[in-house]
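My questions all concern the structure below.
Removed: one protein chain of the complex. Kept in place: all other protein chains.
Let's look at chain A:
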Amino acid sequence: MSKAGITVATADPPAPAVRPLPRRRGIEVALIVLAVLLSVYGYCAVGLARHGALPPGAAGYGAGLGVLALLAHLAVRLRAPYADPLLLPIGVLLNGLGLVLIYRLDLETPGDRAAPAQLVWSTLGVALFILVILLLRDHRVLQRYTYVCVVSALVLLTLPILFPAVNGARIWIRIAGFSIQPGEFAKVLLAVFFAAYLAANRNALAYTGRRVWRLQLPTGRVLGPIVAVWLVSVGVLVLERDLGTSLLFFGLFVILLYVATGRTGWIAVGLLLAALGAVAVGRLEPHVHSRIETWLHPFASIEAGEGANQLAQSLFAFAEGGMLGTGLGLGHSFLIGFAVKSDFILATAGEELGLAGLSAVFLLYSLLVERGFRAGLAQREPFGRLLAVGLASLVALQVFVIAGGVTGLIPLTGMAMPFLAQGGSSVVTNWAIVALLVRVSDSARRSYDGQDAR
């Protein structure tokens, strides 16, 4: 060993070279093509498994999905060239997979075909995505509409009270044969409101008011509006018996409050309130109580001689899938009964794609969430950060609540698996979420000046 091996830094290190971030639009196109091909492949696999022949619409289906995805890509290329290249392909793949699963389940219920409608809604969703990318040049514009957002969110949440309940939940409105779930749209609007309000008042929330234990209790003037909005939204949902969405809003609220103020105490308060709320609702609502009972004893109905309930059927479906699944089109998830295309669509994925496929789906979602968080981290101004974190958390929480419900991890609350489940409002909303994430990530990376945003 010679001493020449050791160099001593005597001069200043060279300043980091400022070079533009690669845009990576080519990668996005490649991934989109892959996503479309995977979906078409799944579509063909279903046809081959069920009829021994390629489904007649495979080419048209592939072309339709491909054209939609490429239009969305063009919009991104035109107006958000720095955007994260993973977000759009993940949306396309999940949406395509959802269409395949719904088409596959349609084969079991010839009288009730949902895939064509879902295709229409997906088209609308992508159209909304394109519209947002083209029209919303800067996400900070949304900050101006903080109160418009919250008012329309509350109106949307309240609307279904005027309509009859479906399967014990009052969350749909039916117009001209279409059923819409306004709560889905309200999610995004509330996320925008929370992000905007917390961004504007986070210092006041964190540093003013009295300190109680580890909690900086802010003045009522600052905290008041947000608690009021949150209480109203959750209260409305409890009235509508839509506990999944209540849980979602609650989680979103706690996460954003924690991120905005940096106070751990909020989490403690949140958990405490959640526990209290859960106990109260579980005691008072027979609907909820029975769901908790089902969660604790999924096979009780079998022992009582009443046959398997929906959760038990769902568990059977997952169990049948095992490691590698039965193969698309070859499972028997129709045994789950109603909601097999919506709340329980994950059971079909679990049965026919197995643990391997299910894990892939979960990883796709977590990749979407991770890219959302990354957009938030890369963003410099608080509204964009909170917005990205809020939207990503929405996806994460929703996936957890519904996937945990159908796999028996937590009590079941009716909710739509983002992109996969049958349901127009849900698909459109999720495309809006992806559009906003694309917008935030574009602005974050556009302003990248070579210094680590951290």
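The rule we apply is simple: a residue touches a chain if its C-beta (ideal position, glycine included) is under 8 Å from a C-beta of that chain, and two chains touch if they have at least 3 such contacts; residues count from 1.
Convention: contacts and distances are computed from a predicted model.
Per its UniProt record, the hidden chain corresponds to "Penicillin-binding protein" from the list "Protein-arginine kinase", "Thiamine pyrophosphate-dependent enzyme", "Penicillin-binding protein" or "PadR family transcriptional regulator".
The chain omitted from view is touched by exactly one of A:Leu248, A:Ala396, A:Ala416 or A:Ala435, namely A:Ala396. By the touch criterion stated above, the residues of chain A touching the omitted chain are 255, 258-260, 262, 299, 302, 307-308, 312, 315-316, 318-324, 326-327, 332, 335, 350, 354-355, 358-359, 362-363, 365-366, 369-370, 373, 376-377, 382, 385, 389, 392-393, 396-397, 399-400, 403-404, 407-409, 454.
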